[in-house]
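A protein chain is absent from this complex, but the other protein chains hold their places.
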Amino acid sequence: MHKCMLAALRLNGFPCKRPENVTADDFFSSALALPGNTGNPVGSAVTAANVEKLPGLNTMGVSMSRVDYAPWGVNPPHTHPRATEIIYVLEGSLDVGFVTTAGKLFARTVCKGELFVFPRGLLHYQKNNGDAPAVAISAFNSQLPGTQSLALALFAASPPVPTDVLARALQIDGSLVEAIKSKFPPM
Amino acid sequence: MHKCMLAALRLNGFPCKRPENVTADDFFSSALALPGNTGNPVGSAVTAANVEKLPGLNTMGVSMSRVDYAPWGVNPPHTHPRATEIIYVLEGSLDVGFVTTAGKLFARTVCKGELFVFPRGLLHYQKNNGDAPAVAISAFNSQLPGTQSLALALFAASPPVPTDVLARALQIDGSLVEAIKSKFPPM
Amino acid sequence: MHKCMLAALRLNGFPCKRPENVTADDFFSSALALPGNTGNPVGSAVTAANVEKLPGLNTMGVSMSRVDYAPWGVNPPHTHPRATEIIYVLEGSLDVGFVTTAGKLFARTVCKGELFVFPRGLLHYQKNNGDAPAVAISAFNSQLPGTQSLALALFAASPPVPTDVLARALQIDGSLVEAIKSKFPPM
Amino acid sequence: MHKCMLAALRLNGFPCKRPENVTADDFFSSALALPGNTGNPVGSAVTAANVEKLPGLNTMGVSMSRVDYAPWGVNPPHTHPRATEIIYVLEGSLDVGFVTTAGKLFARTVCKGELFVFPRGLLHYQKNNGDAPAVAISAFNSQLPGTQSLALALFAASPPVPTDVLARALQIDGSLVEAIKSKFPPM
Amino acid sequence: MHKCMLAALRLNGFPCKRPENVTADDFFSSALALPGNTGNPVGSAVTAANVEKLPGLNTMGVSMSRVDYAPWGVNPPHTHPRATEIIYVLEGSLDVGFVTTAGKLFARTVCKGELFVFPRGLLHYQKNNGDAPAVAISAFNSQLPGTQSLALALFAASPPVPTDVLARALQIDGSLVEAIKSKFPPM
Partner (left out) sequence: MHKCMLAALRLNGFPCKRPENVTADDFFSSALALPGNTGNPVGSAVTAANVEKLPGLNTMGVSMSRVDYAPWGVNPPHTHPRATEIIYVLEGSLDVGFVTTAGKLFARTVCKGELFVFPRGLLHYQKNNGDAPAVAISAFNSQLPGTQSLALALFAASPPVPTDVLARALQIDGSLVEAIKSKFPPM
């Protein structure tokens, strides 16, 4: 019996069932069986099976996502504050990379059937390097890894990160920061 | 820079590279791209990409395996002492299940594109429920989850678990225990 | 003040008292003072003092059990999914062993006053190797280590593990699997 | 005796001293006593006292930094992959903020003697909101929290993050990405 | 979003807000801006900003305290059962020390701008070694480190630690133990 089954109300802030009400379906998800809609500006879609979607993951320390990529689609630079990710390519091939805290990029092409690791908390991305759709499965060592898309965090936070902070950080004019911000609907 | 890059010699007992010698290949594996050989008595094969095979996983807290199943093949009851497993079906469909410490079996069919969770340390199995090969990818929240096949641990350990212990446990005659033991080459 | 004292309702799914209601009795148990009843097919009895029995163990990360053994009695092969065990022999002498994930059995005799360690999650057993009762105390680094008796998990789960899965795993006929299953009342 | 004192060679990849060679100086640092040089484009300087600088922090799970800010200086948006940060203002006042994974900015002014918390792994920044120098002390629950400046990770990694990936992510032209990249010397 | 935001009721025994009710003030404290009152027998005062005072620290794994010292004031020997401490001197200079489990004292003077580390759970103290007030900031890798003042625990617990236990421990007469006890109001 896993720990959550013993909890009458909630554990880690998520609902727990009484043991007599748990079924095999609590450990099952079909959410990753269907492609996500990649008809968006970045050409990719992430479908998550984490504890918010699959309550049986509570206390389990794992979760999964499916990523669909349109031809040349990009899963833009982002971090997972609470997990290392291991990605396995189901279809197509991807150009992937992560940047260390020392500013070094580790990047390569990962083809169907191959895998790559993105260490906890580090900026990383994937790009479909072909003209057919690509698909990958990502596993995480957290039931709720969290995702922080850096373009959105920098330019589309609500309320916004102050323009002068971004201008200083990026060494660009405030007007340009504003122009980039205007591309994003606020989150 | 991840922790292992900083270690001159070894960390957790595994070799570490100096940062200047680390490359993207240290975070990459193609080991799961090809089917394992299922021509064996149980009709399944597990191919692991853990820290023993992919040193870049050291300190990462994740690993992956590919499981191939012949038609009606079985990945026999086993435990992973150090990890929860999340399994994703790539081809075919599987009958899967795990047994809780209260002796309850949670079981169901998992089809292509679907996933199921096996909680840390609990006995579980998968069976290909079709007459075509099946394939699954498993992710773990440990760089070295360990696998203890219970048939092998009980009947093929080296030296062997005493026959009278097994006879008592299984409520069967010692001669029958010996007969089962004789089916397995010692590990 | 330990963490649970601060919790108004529950912590980790177990009840917590308000600090003003906690007494020394919450950290005390006499449950292990009396022998368990070993009049059963395996000739052993486990009495647990874990967080289910002693709520003061909540958040403490420890628990204890007493094991009584009839002459030649066996504590049959089992695992603890969430804890390492350290066993101390109070009376008599035991033949003990555990099997590693590499299939190696580490076994020896442990006499009164001696101790042995069973690593987290690995299959292990004890057998009274004398014709007088034996007693041991086991300590765990978990407030709820869990116990999975492998004979029961394999042959007496409810609903049962499919016969063909067990037949494949054990390399025996389904009829023999059924015969063994029939020895156990379902859990 | 702390764990590292017991290690003859290295622990977690860092050198350990034998107990007889440890002195009080191993637990001491004066590195944060002097202001850092804020004469740089962002107008801030971080001086770290982590395990790389103070080996006695090995296995301790804490570290500290001093941040100096020129008037209106900015500690640009960054993350710490391995730690939560708690910042205490020594001189002046700061505008600080962090962005959640849901894209929400939590921001406010923090004056001399006040503190603010930046949760593990989330993008955050500080800006001196006055025309005198400001100083802060930051504490972390890791001996090596790591810092990933997002402007540098995105635009100055070595080798560089591909321009088309950044153009897609930021919804801007590749030529503009190149223009921003040109502002930064590669790391 | 940090974990506590997701919890409807409580997490770790502390209240959690619903995400829509969280504000920047939940991550902010001004409690350490003002000096504590050192007009007491030991000549020091500790002001804490831990999860009991700042609920936004829940699940964060950090906290802070301010310590004020009258001239020659002492923060008497104490332990923190759940955290390592890193202390930074804001004003004046301190004589500090901790005692290892091997009975070795590591001590030195720490001046303004310098820092010192007290390992988790070990007895330590600070003394203002000057005739002006001194101030320090301490950071902990726990949201609730706990403090056990050893003079109070030994001589002022409620109900009291038995006199004969203390007499044996300190190798002094019971009457002397009673005399020391009489100096302290019960806690």
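Note that the chains take the letters A, B, C, D and E in the order they are written out, and that residue 1 is the start of every chain.
By definition in this document, a contact is a pair of C-beta atoms (placed from the backbone, for glycine too) under 8 Å apart; a residue touches a chain by one contact, two chains touch by 3 or more.
In this text, all values refer to a predicted model and were calculated from it rather than measured experimentally.
Q: Check the options E:29, E:47, E:79 or E:93 and report the residue that touches the missing chain.
A: For the chain that is not drawn, the touching residue is E:79.
Q: Need a quick check: the contact residues on chain E for the chain that isn't drawn.
A: Residues in contact with the chain left out: 41-43, 74, 76-77, 79-82, 95, 97, 99, 101-105, 107, 119-123, 125, 127, 146-162, 164-166, 168-172, 176, 179-180, 183-184, 186-187.
Q: In the complete complex, which positions of chain C touch the hidden chain?
A: 1-2, 5, 19, 22-30, 32-34, 49, 54, 56-57, 60-64, 84-86, 88, 90, 97-98, 100-102, 104, 106-108, 110-120, 122, 137, 139-141
Here is the rule we use: only the chains that are shown with their structure count from here on.
Q: Are the interface residues of chain A and chain D largely the same numbers on each copy, more than half shared, or largely different?
A: At the contact between chain A and chain D, which are copies of one sequence, the residues are largely the same (over half shared).
Q: Nearest whole angstrom, what separates the Cα centre of chain B from the Cα centre of chain D?
A: Centres of chain B and chain D (C-alpha means) sit 40 Å apart.
Q: Please list all residues of chain A that touch 2 or more other chains.
A: In chain A, residues 1, 9, 97, 101-102, 104, 107, 119-120, 122, 146 touch at least two other chains, as defined above.
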